[in-house]
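A short write-up of the structure that comes next.
All protein chains but one are shown at their positions in the complex.
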Amino acid sequence: MTETGTTAPFTSRERVGFSAHRVSVIAVNTLTEAVRQKVFILFLLIGLVFIASAVFFAQFTFGEQMKFIKDTSLGVISVISTLIAIVGTAQLLPSEVENRTIYTILAKPVRRFEFLLGKFCGSLLLLLLSMAAMCILFAAVLWIKEQGMIRELSQTYVGESPEAHVEARKQIEQVQTEVLDVELVKALLADLAKATLIASVTLLVSTFSTSLVFNVVVPFMVFVAGMLRGTAADMWGAHRLFMAVLAVVPDFGLFSIADEINLGRVVPWGHIGRIITYGVARTLVIVVAAHLVFSRREI
Amino acid sequence: MDAIRTEQLTKKYDLGWRKGKLLALEKLNLRVREGEVYGLLGPNGSGKSTTLKLVLDLVVPTAGDAWIFDVPCSKVVSRLHVGFLPENPYFYRYLTGAETLEFYGKLCGVRGAALKKRIDELLDLVGLSRARDRRLAGYSKGMLQRIGLAQALIHDPKLLLLDEPTAGVDPIGSKDIRDLILRLKGMGKTVLLSSHLLAQVQDVCDRIGVLNRGQMILEGDVQTLISDQRRLSITVQDLPETARARVEDAVRAAGASIVSVGHPQTTLEALFLEALRKDQQGEGEHD
Partner (left out) sequence: MKLVVAILLFGIGFVLLPLENSLRAERLQMKYGGARVTFQLREAVGQNLAIALLAGMRGIVADFLWIQSHDFWEKREWLRQYRNIEIVVTLQPQSIMFWDLGQWHMAWNIGYGAFSDPKNRTKAEGVKREREWHEKAREFLVRGIGNIPNRYELYFTMGWLYFEKLSKDCDSPPCHDAFCKSAEYFGKAASFPDAPQFVPRIYARALEKCGDIHAAYEEWKHLWYLDHSTTQQAWSIIEREIRRLEDDLQIPNQQRVFPKPTP
């Protein structure tokens, strides 16, 4: 009992530890907010249109058509996911500060790290959802092409010898293998790791900048620099100091394996594992750096 | 126990290279007692919002300390029993009223059926039950202020920090908010409200503190501060004009002087509210 006769609000047992639940609440809220804003739907629609348009190359061979569909679809997924990663993450913190919603959240028993992580996870959820939608359409386009090809092959070999039928079955199996290529999953995983990494860079930039334009342009420039790192290493690898400075920029070129997979090559799981490890390690450190900046930021 | 206590709390903002620092708050010693309504007043830029931000750990003090119910403000647990309504809040435009409260409730650890019940109670309390499923983008200023109050109350906090709670709100909404604050006080809650609308503060606050250029220049009980002990006001009714001269003579005979004689005035706000009430009653009769 206190002097005024009331009971003390805080008991000795009350603690506020890190809560994954609070992180998930903020993440889901971020996703909801993003999905209800039309701009991301627009990005997605553009992506879906490009993927669907890959169907219109009937004058080419099946192999050519498959390559066009896979290259276009994976390329579009890569571009749109990068755009969503940058634009979606860039506006997370500035809009919270501008609308003062950040005050109402941080005034609650919410750790700054939970808030930051929640916003970042929300952005990743948006990315996952967008990629899933594009992948579904991609799979549908592939399936349509596959069914058309199988029908064509079946009709071609009607009335032919048993050996010709065996040949037809083999060709159909080849078509199915080419369409339902498990290797495509590797390309998508690499793209997801890349997009997550660029989203983390954007998050870091947004922890110290309030300008939305700055938060979009700088990560984009980092992305371009990262794509050129391989070329820089080829051309100026001997200049150790320059390469040491450049090491701060992630090498985004390492995530580009879609082209190889679309050429029918098998990318070893070990290689994929190392790419993802690279992406995750960079992402984790950048998120920690973002937390360090944000924890000291005056709101 | 003091709900809020600050000792030598100081904040200097860094204005950048070669621009020096801005002294926003200087050695503030503030004590807000548990269960009272404390008004933090001052002109724009006096340090009111900075004080609230320091108490909520939104900014780091340059010097000094602050506690909420004896827990340092730098600890997250200090905010377990605090509800905050910022100035001109916008919230998440794409969430409905109910979804907004659900979001904040979950952040405070309120879940399940208890959360649902609390949301219904609060929407009823702030008069937004009918707008619960409308997105906040479609809310008026007053409605946003009310949903802001509701989110501040979602976890039944013991301390409320309200930054300009009636700014931009119409007189009816303003009165509702003031009535709500008094109700909360009756429930034993502590309220620290910052405002520069003095007339509204006068009606609800027990104590006030006046900040100017980062320093507390005046503090004390409202009624004590605003009453002029040297003067006495007696209101009479139905006094004939002939007896008025005798009353004035009696005052002078006692050695006092008459400062003014006239008819008491109501406030514009009271007049406005009365007119609306009569109009609504009139409509009711016609129905």
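Lettered A and B in written order, each chain numbered from 1.
Note that in this section contacts are C-beta pairs under 8 Å (C-beta built on N, C-alpha and C of every residue); 3 or more make two chains touch, one makes a residue touch a chain.
On a predicted model such as this, the values are computed, not experimentally measured, just so you know.
> Which chains here would be touched by the one that got left out?
Its contacts among the visible chains are A.
> Looking at the whole complex, which of A:Val185, A:Val213 or A:Ala233 touches the chain that is not displayed?
A:Ala233
> Can you list where chain A touches the absent chain?
Residues of chain A in contact with the hidden chain: 57, 59-61, 63-64, 67-68, 70-72, 74-75, 78-79, 161, 163, 166-167, 170, 224, 227-228, 230-231, 233-234, 244, 247-249, 251-254, 256-260, 262-265, 267, 271, 274-275, 277-278, 281-282, 285-286, 288-289, 292-293, 296.
By definition in this document, only the chains that are shown with their structure count from here on.
> Write out the stretch or stretches of chain A touching chain B in their complex.
Listed in rising order, the residues of chain A that touch chain B are 2-4, 6, 8-10, 14-16, 21-22, 25-26, 29, 32-33, 36-37, 99-101, 103-111, 296, 298-299.
> Using the touch rule from the top, collect the residues of chain B that touch chain A in their complex.
Residues of chain B touching chain A: 1, 13, 33-35, 53, 56-60, 69-71, 75-77, 79-92, 94-95, 99, 103-104, 106-109, 148, 151-152, 155, 158-159, 161, 188.
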